[in-house]
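Removed: one protein chain of the complex. Kept in place: all other protein chains.
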């Protein structure tokens, strides 16, 4: 059960969360006035330089007017200008969001291609050999963090086998084949990590579904096992998985910082890492807000999708 | 997304189902009688790592900083069990030193998460109403911001110190701790023994202390293991990105990242601490899961 602020529905709460994030993002330069400038310009910076820097990033204004100012700009698609490159933040994001989304989609493909068939086969015979192997495997796999997995993949595929590039990125428009090659390792790193989580979630849900009378009833009408699993059991079991994917989508907009940095993929996450290291506050602010918009937006999307998946939910809310 | 972004596993707190009076350890032990070998192995591994962390400074051979210039990037062998890095430093010694940093971050994370999250969860579940709503909103807010990016920002402003990193990662475990605890409190609130205690006029504090907290503690302890792994992985990710603890006291993530450049010629520099990290995460995950299921099974009176 979600908590509710009285008088505010889901939408109201979502707006509240977003406003709070905008405020927090606007407050970033204020956290330690001057410190950002000092950090960016180095210890030799003169007070004048610091003051000029603070003006550019909006430090010294009060937080509320800073937030309003930012919102006003954002409403017109103006998120400010990158301090380090001088490129408008909106332009920068516009180039990087497609890259991050491509990576996200590829990772989801990897995760689902592994998790769904394994979950179906495991749940059909819980406690069977395949199930025990898959369950134990997923548990072991969960202990491998993304950066370790990425490193091992680089070691195996790029260093030992020399079949894939370790890092780098060519846009799909430039060279589709190279783009797909560049995509493999980062997508595997993200996807394989997700696969274990998806497998566990879907399997648990499927086991519950497969014990339902309606599954036995469909079997009694002569439905073959494969068809039964895919056409009748998967959908009623998909809600938690859809939630995970949706939240993953929302978070991916903020970028998967680690994987994009590790493989030098020029997505939003990479941008964020570089901007934070360089105290490029306009960029950082935009990424933080974008990420929150992604998470909140994904929650709403997931909710809408729920209704498609399970007609009873649409019914309840009518 | 993925472990990279410090996401906590979906807490199965809703399934936590305590009931009846608290089950003492003694009773649980009697029921299970034997401790499974897998638990012994997990506890054993964690104990070994802890012991190494505590004992390493006392052992002369395990100086993480002293370079053996005669043997740079030496593969694992007799002199150096896990080999040496590019500067001839002993990888085993560095792995142990990395464990110290990682464990320190994890300890601070769990402390912050447990104290803050536990308190908020107790308050939300016990008082309900506006308290619950406000805490719920704060929780949602905290979960909507990109945790890893926020910690990176903080590190860039405040510097990569243990208190900054540990307490911030801890802050982002607060929502999960709070939800776990809140769920337990809610499931207890209308249970017979709580209602009975209320009816005979026991003071709320006493009920909280005597009836609620023991149950909450079991669930929170199980989750503390999960938070430990989250902290270790998150700190590792930070280090990997260059936002983690700095030399001379790098964590596992930092050491792994350092070895990245020599992955082709000397993979052990990265892979040895990586293996240690994975095993530790695995052991903590496993114990957390065992505790959680023991808590669920131990609950319903049978």
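Note that the chains take the letters A and B in the order they are written out, and that residue 1 is the start of every chain.
What we mean here is this: contacts are C-beta pairs under 8 Å (C-beta built on N, C-alpha and C of every residue); 3 or more make two chains touch, one makes a residue touch a chain.
By our rule, contacts and distances are computed from a predicted model.
A.B. asks: Of the options "ABC transporter ATP-binding protein", "Pyruvate dehydrogenase E1 component alpha subunit", "Pyridine nucleotide-disulfide oxidoreductase" or "Amidohydrolase family protein", which is the UniProt protein name for the chain that has been left out of view?
C.D. replies: "ABC transporter ATP-binding protein"
A.B. asks: Among the chains you can see, which ones touch the chain that has been omitted?
C.D. replies: When the full complex is considered, the omitted chain touches A.
A.B. asks: Can you work out which residue in A:66, A:80, A:145 or A:236 touches the chain that's missing from view?
C.D. replies: Result: among the candidates, A:236 touches the missing chain.
A.B. asks: If the hidden chain were put back, which of A:47, A:86 or A:127 would touch it?
C.D. replies: Touching the chain that is not displayed is residue A:127.
A.B. asks: Thinking of the whole complex, not just what is shown, which of A:64, A:109, A:163 or A:216 touches the missing chain?
C.D. replies: Once the missing chain is taken into account, the touching residue is A:216.
A.B. asks: Need a quick check: the contact residues on chain A for the chain that isn't drawn.
C.D. replies: 124-127, 210-224, 227, 232, 235-236, 309-312, 315
Here, only the chains that are shown with their structure count from here on.
A.B. asks: Where the centres are mean C-alpha positions, what is the separation of chain A from chain B, in Å?
C.D. replies: Distance between chain centres: 23 Å.
A.B. asks: Chain A touches which residues of chain B in the complex?
C.D. replies: Chain B residues touching chain A: 1-5, 7, 9-10, 132-133, 136-137, 139-141, 143-146, 148-150, 152-153, 156-158, 229, 233, 236-237, 240-243, 253, 256-257, 260, 263-264, 267, 270-271, 274, 277-279, 281-282, 285-286, 289.
A.B. asks: Which positions of chain A touch chain B when the two form their complex?
C.D. replies: 2-6, 13, 16-18, 20-21, 24, 28, 31-32, 35-36, 39, 104, 139-140, 142-148, 151-152, 154-155, 159, 190, 193-194, 197, 201, 240, 244, 248, 251-252, 254-259, 261-262, 272-273, 276-277, 279, 284, 287-288, 291-292, 295-296
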